[in-house]
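For this depiction, one protein chain was excluded, whereas all remaining protein chains were kept in their positions.
We call the chains A, B and C, going by the order they appear; numbering starts again at 1 in every chain.
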Amino acid sequence: MHFIDLNCDLGESYGSYKIGNDKEVLKHISSANIACGYHAGDHNVMMETVYLAKKHNVKIGAHPGFPDIPGFGRREMNLSPKEIYNLVLYQIGALAAITQVQGVKLVHVKPHGALYNMASASRSIAEAIAQAVTDFDSRLILFGLSGSELIQAGKAKGLVTADEVFVDRTYQPNGTLTSRSEQNSMIHDRKFAVNRMIRMVKEGKVTAADGTDIKIKADTICVHGDEPAALDLILALKDAFTKEEILIRKCWSE
Amino acid sequence: MHFIDLNCDLGESYGSYKIGNDKEVLKHISSANIACGYHAGDHNVMMETVYLAKKHNVKIGAHPGFPDIPGFGRREMNLSPKEIYNLVLYQIGALAAITQVQGVKLVHVKPHGALYNMASASRSIAEAIAQAVTDFDSRLILFGLSGSELIQAGKAKGLVTADEVFVDRTYQPNGTLTSRSEQNSMIHDRKFAVNRMIRMVKEGKVTAADGTDIKIKADTICVHGDEPAALDLILALKDAFTKEEILIRKCWSE
Amino acid sequence: MHFIDLNCDLGESYGSYKIGNDKEVLKHISSANIACGYHAGDHNVMMETVYLAKKHNVKIGAHPGFPDIPGFGRREMNLSPKEIYNLVLYQIGALAAITQVQGVKLVHVKPHGALYNMASASRSIAEAIAQAVTDFDSRLILFGLSGSELIQAGKAKGLVTADEVFVDRTYQPNGTLTSRSEQNSMIHDRKFAVNRMIRMVKEGKVTAADGTDIKIKADTICVHGDEPAALDLILALKDAFTKEEILIRKCWSE
Partner (left out) sequence: MHFIDLNCDLGESYGSYKIGNDKEVLKHISSANIACGYHAGDHNVMMETVYLAKKHNVKIGAHPGFPDIPGFGRREMNLSPKEIYNLVLYQIGALAAITQVQGVKLVHVKPHGALYNMASASRSIAEAIAQAVTDFDSRLILFGLSGSELIQAGKAKGLVTADEVFVDRTYQPNGTLTSRSEQNSMIHDRKFAVNRMIRMVKEGKVTAADGTDIKIKADTICVHGDEPAALDLILALKDAFTKEEILIRKCWSE
């Protein structure tokens, strides 16, 4: 039997603006990364999303991002590690208050968008995030790109980490994601994508964009909830995983 | 010996915009109400203000407000009690994370500006705030206008409350503040203001705007930190209080 | 032959948040009220929406609102007439720059949401808006609730005005809309709604909520573009109007 966590970014609506398909997606995933009001979400959406995740017994994580609603946290901001520490802490705290009053546990932290990408490559940003998580609650699990600086920074602080892999993105020989500006960065063949996931989970290997096999650690798979096809992809993954005796649930010890 | 708490709104700077005189004011007050990023303040300012308050051994409180930086939280917003519960909780949680990593206690909550005023008069808003405080941490002290709906809602939830009085505002016979639109709402004579405070603390009485004496409970005095004369007023109060054997410190049992 | 303008609020998307069905709606209406970045929309959305409106030969109007993206401009803000003058002017100017570079005319101004409602009832707010429109360009048409303070203020400034009626709302005997908090405020029967519109256009009359007939001036009909059924309603109106020899186009002389 193999185990794999399936995570999705949720609670990304904002005021009158609705995004995603949270209610359906929550039926199938094991971890929800909940936006904390900086790049998406607001206090009302957070309260509702925590309620829904709890109802479906999905693990709840904070999904802190850059303070940039119009850019959805996808625009790089050149902030100091100290400011990144502060903004991650602020957002975790805000969500933690909301999980606390609903009597449910905050389990993990996964940075969002440009912050996630910058933390994958920059050790100082990675350390700022890992330090904020550690200082707030050292039992929180830190999600990051598999093998990235963020994972390493988390481990160095003594955090339990979850190496994250992407269903629909190709990998470079060094284990980084192929940049979206490259032609072959995305995988559009669902069957191919699903089989690749099975191999990652069972063998810890993936074929990189240049055809070579590389090692990759897969603790949790990211699926994107705001894309219309998200639900279909999730169902295809679930179906294939069942046949392969891969169980969707967290695969780390807390 | 009499005791009185002296509180001030602090941490109201925002990004490149600086406001107030926090470093000086913190030397003289006993409680700091720290803005939480909704009407003023941001994650950096909050971190720095908690650090300064801790250094001066000043009690720290959350100062949640309406989400309205350009209006400084002074514009009424017609929000549901549910949304007010959510936004108060969000802001308390964000500040609590910051006090926690600095190893200092969050002691009280005082709503800001238009939220404070609306909570003084509306029981449903008062209850939403009191409920958020109770659910997050029932040991927090709730600050509100002396004798107001907010104080009563806090007591009904079993919270310790602090009745707040204002140095520079006149009172109506029913104990409410004279509206700022009235000519006689403000007190500009410092000596008169200070003596009035001494009477409130020692006798629990104040002369209302119509000349009649009314009862008033004074647990904490609000001084405004963003006004240039704030420091002078604070020093005048301290001086007078020392002569009258009134000690500036919290006057409630936690 | 009768003429009636059909207007719709468009360009309400914001950053990554998409709202409405602008491309389809623009095929059928005669006037587009374009959000100006304060309550919805942004510089990119505005540029795109003006392009689309121009392509479909739909008249373009500015749709200024309160500065409140999370509340979608639907929350009342207690601002001074002077500030309302300023914020309306700012938003008209921003959109006018965008129409200008696309070589298309800015035709009208219609305030949004809470600002529209407040301007219907408050003469000072109505005057602030009418003055901003007049000072910027006195040839602009001012849209407002039929017979409201806004229409009267516009006329007093010498503006051409367009009396607006609503398909799906009931009227009080005094010509105001029945408050949404009342049970009978909305009309859900489409056939009834359409027939009522025909009578408004042809006879200038409507049956109020109490069953009495009242006079009503209908220059332009508002349909809501962000509701899923908007398109169906528009098509039903068009169909009925064609049979009744009512032509959808502006009915004022510029």
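The criterion applied here is as follows: a contact is a pair of C-beta atoms (placed from the backbone, for glycine too) under 8 Å apart; a residue touches a chain by one contact, two chains touch by 3 or more.
Everything numeric in this text was worked out from a predicted model, so none of it was measured.
Of C:H43, C:R169, C:K202 or C:K238, which one is in contact with the hidden chain?
The missing chain is touched by C:H43.
Touching the absent chain in the whole complex: find that residue among C:L6, C:L87, C:A162 or C:A218.
That would be C:L87, which touches the missing chain.
Hey, which of C:L6, C:L95 or C:A208 is the one touching the hidden chain?
C:L95
Take the complete complex as the reference. Which residues in subunit A touch the chain that isn't displayed?
Touching the missing chain: residues 67, 70-71, 75-79.
What residue numbers in subunit C mark contact with the hidden partner chain?
37, 43-44, 46-47, 82-83, 86-87, 89-98, 100-101, 132, 135-136
Which residue numbers on subunit B touch the omitted chain?
14-17, 19, 42, 69-72, 74
By definition in this document, only the chains that are shown with their structure count from here on.
Quick one: compare the interface residues of subunit A with those of subunit C and tell me same or different, with half as the dividing line.
same
Where the centres are mean C-alpha positions, what is the separation of subunit A from subunit B, in Å?
For subunit A versus subunit B, the centre distance works out to 40 Å.
Subunit A to subunit C: how many Å between their CA centres?
Using C-alpha averages as centres, the distance is 43 Å.
Name the residues of subunit A that each touch 2 or more other chains.
none
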